[in-house]
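Shown next, in structure tokens, is the structure this report addresses.
Note that one protein chain is taken out, while the other chains of the complex remain in position.
Order of writing sets the chain letters: A, B and C. Residues in each chain are counted from 1.
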Amino acid sequence: MRETELGKATSERFVPIEVRLTLSYAAGETASTFFTTLRDHCRIMGTKCPQCGQVLVPARQFCPKCFMTTTDWVEVGPRGNLISHTVVYHHGPHQPRTVPFAYGIIRLDRADTNFVHLLGECEIDTIHNGMRLEAVFANNRGAGILDIAYFRPTEEAML
Amino acid sequence: MNELINIEIPMALRWQFGTGRHFSRFIQTLRNEGKILGIRCPQCQRVYIPPRLICGNCYREMAEWVDVKDTGVIQGYTVYYHPILDPVTGEPRPIPYGMALIKLDGADTTINHYLSETDLAKLRIGLKVRAVWRSQRRGFISDISHFEVIQ
Amino acid sequence: MPRRVAIIGTGQTKYSKERNDVNQMELVYKATTKALDDAELKVSDLDAIVLGNMELFEGRALPEMWCGEGAGGYLKSVTKIATGGTSGSSAAIAGFYQVASGVFDIVVVVGWEKHSEGHTQTAMAMVDPLWDRHVASGAVGNFALSISQLMAGRGITEEQAAKVTVKARRNACRNPYAHLQMPDITVEEVLSSRMLAHPVRLLDMCPQSDGACAIIYASEERARTACRRPAWVKAVATRHEQPYLGDIENRLIIMRTLRAAAKEAYRQAGISQPLRDLNVAEIYEPVSYAELAWYEALGFCDEGEAGKLIDEGITEMGGQLPVNPSGGVLCSNPVGASGVIRVAEAAIQIMGKGEERQVPGVKTALAHGYGVYAWADVMILSSELG
Partner (left out) sequence: MKDGIAIIGVGQTEFKEQTSETITEIVYQAVQRALRDARLSIGDIDHVVTASVDLWDGLVASNIAITEVVGAVMKPEVRVASDGLLACYHAYMMLLTGLYNNILVVAHCKGSMGNHYTFSNWSFDPIYQQKLGLDFLSAAALQANWCMRRYGITPEQCAQVVVMSRSNGEKNPRALGSPKVTVDDVLQSPLLAYPIKSLDVAPTCDGACAMVLSSSVEKAGPSAKPVWIKGVGACLDAHYLGDRDLSRPESLISSGKKAYKMAGIRYPKKEIDLVELSEFFSYQELLWLEGLGLCDSSKVSETLHHGVICEDGKPSVNPSGGVLSGAPYIVAGLSRLAEVALQLRGEAGNCQVSEAKTALAHGTAGPAGQDHCVFIVSA
């Protein structure tokens, strides 16, 4: 933690404190398979719950509702329909894109849960719920959720 | 066993800490006059450093400010051989370095601070020490660079 | 009198330096499913969840939002406790209250931590920024300063502390979950390990571990039907202390918080002589010297006699009061879980499920949580409803 100007008492009423460090979180076996498949084959994977039969996307080790370990892997998407969206105008240092940018909640083909990701290559006012989308994969992929760059409208969505 | 992935996320966060009534006066007095202020509980008469709103033992508000000297007595000590990040410089502190629990003359609580002495044979509880101040004061106890043993 | 409550199941993951095969939520899931199997229950039997975790160590906020599902928390009441080192024991106590209240019949308490994913030392430095952060000495330094008082005031020696480490790391060899297991560790080996901050050496200090531990509470009726030998909760007590290290005079010698919590717990459980009335104790020792300080504060011995207890093997396996058959915090320390592990291991001894680390004939067990500079939780479990 480098607190270069720690406690520089700008005024004795307020003291600025800063923390800079990098956290590293294990994705676990299931999410690691999801990410390596994304990176190496540009395929989006879900896992199926043996009890309720739902295909959970992105892939989960267990079904949160049935508390059962998932067994089979199912490829989903890369296309799907937009369920809800927002366009962010308020900047924050934690955002991966400069504003304005859009988020979408997308029901990918063959998935039983929705997928949350960024939207791109579309005019803000053309975004409408139900529109048909397809995943656009990043050029250099490092096994992370941003290996999918964003989802864009398919050709027929543009007609 | 397939490849296991780790997700790296950089954290860069800032907080604006309010110093409040007591600490703002402690900072001002230390920075401007080089004096260390404690505060005394009207009930148990204990003088606390750092100064604060209430005495936890008596649940009484404290208002009597007390000047505390920059000399004191060692109540506990250690010599550090394991580098730890110095929060002021942000660099690992060169080892070995001494640390002590010091009851400053005029205070009833101790402060943990750095000690120049690193020879364990010379260290024991009860030794008298004196503060060695940094040239430039900013109003924090780290304005004292370390303590040195007197005698 | 509150409803009677018992622990009817426990679940632990293997504690280790790094669990890269599971993320935090999956780690919680692993411990929870094991506890459900142990109690022969399904997730639908759980009425509520209590979690213990010091999330800022891993840079998190509101971790129950993500990890609550791992403990079966979907569409259930989830309460997340965070009180420093006592997070696990305080969560265990909170789970007891929620069942004793009558609002819930079956509650699972899960504590977890993944130190491999965070910065414990720097997070420890995120203490009071106006004071502690300027001389933050971290866990090792804070203990070293207080241990010099303990040695001067109570005559505790480095050898006696080394014996505590040897007892812990050998006991841990009979605990399949323990992180550090050293079958042939010797006092000499401990005394020659690298000095961190005098007199604390590398082998005197607890590790930083990844791991999770779950316990399941049941109301009296459910406990009777669900479990052959439930571990009944006889006492719970907590004491917190003033905020700064320098406020606490002769911290490890006086330890007024642990003395008061133990006294209250013994009163509730009808214990007059702990050394005689307790059959096993799982206590929270982040450094070997602390175990000797806790012996006195818990009333296992008179003033200045803690060294005698370890020298005469009274707290060894086979001694009059075995302490930490599990290997304790010295062998496994995922901070959010460490307090729950103490309670789980005490319950395991009562339920007779200790396998190789089982102390014969355990009827009454003590579990202790320690945190911050001098916070204390004490819990007493018994095989008899009484």
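Note that a residue touches a chain if its C-beta (ideal position, glycine included) is under 8 Å from a C-beta of that chain, and two chains touch if they have at least 3 such contacts.
Everything numeric in this text was worked out from a predicted model, so none of it was measured.
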* Displayed chains contacted by the hidden chain, counting the whole assembly -> A, B, C
* Structure fact -> Given C:Ala6, C:Val78 or C:Cys227, the correct residue touching the omitted chain is C:Val78
* Residue in contact with the excluded chain [from C:Ser16, C:Ser90 or C:Ser383] -> C:Ser90
* With the missing chain put back, which residues of chain A would touch it? List them for me. => 13-14, 17, 23, 25, 27-28, 31, 56-58, 64-65, 83-90, 92-97, 103, 105, 113-118, 124, 129, 144-146
* In the full complex, which bits of chain B touch the chain not displayed? Write them out. => 7, 9, 11, 13-21, 23-24, 52-57, 59
* **Interface with the unshown chain - residue positions in chain C** => 1-3, 23, 25, 54-57, 59-66, 68-69, 73-84, 90, 93-94, 97-98, 100-103, 123-124, 126-129, 237-243, 256-257, 260, 371-372
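The rule we apply is simple: only the chains that are shown with their structure count from here on.
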* To do: Take the average of all CA coordinates in chain B, do the same for chain C, and state the distance between these two points in whole angstrom.
  => 30
* Asked: Residues of chain B that touch two or more other chains: which are they?
  -> 1, 4, 6, 9, 11, 15, 17, 19, 23, 27, 85, 87-88, 140, 142
* Which residues does chain C have that touch at least 2 chains other than itself? -> 20-21, 59, 122, 125, 129-130, 133-134
* In the complex of these two chains, what residues of chain A are touching chain B? -> 1-4, 6-9, 12-29, 31-33, 35-36, 93, 143-144
* To do: Note which residues of chain B are touching chain A in the complex, please.
  => 1-19, 23-25, 27-28, 31, 85, 87-88, 90, 138-140, 142
* Asked: Which residues of chain C touch chain B in their complex?
  -> 20-21, 59, 121-122, 125, 129-131, 133-138, 140-142, 144-149, 152, 194-200, 242-247, 249
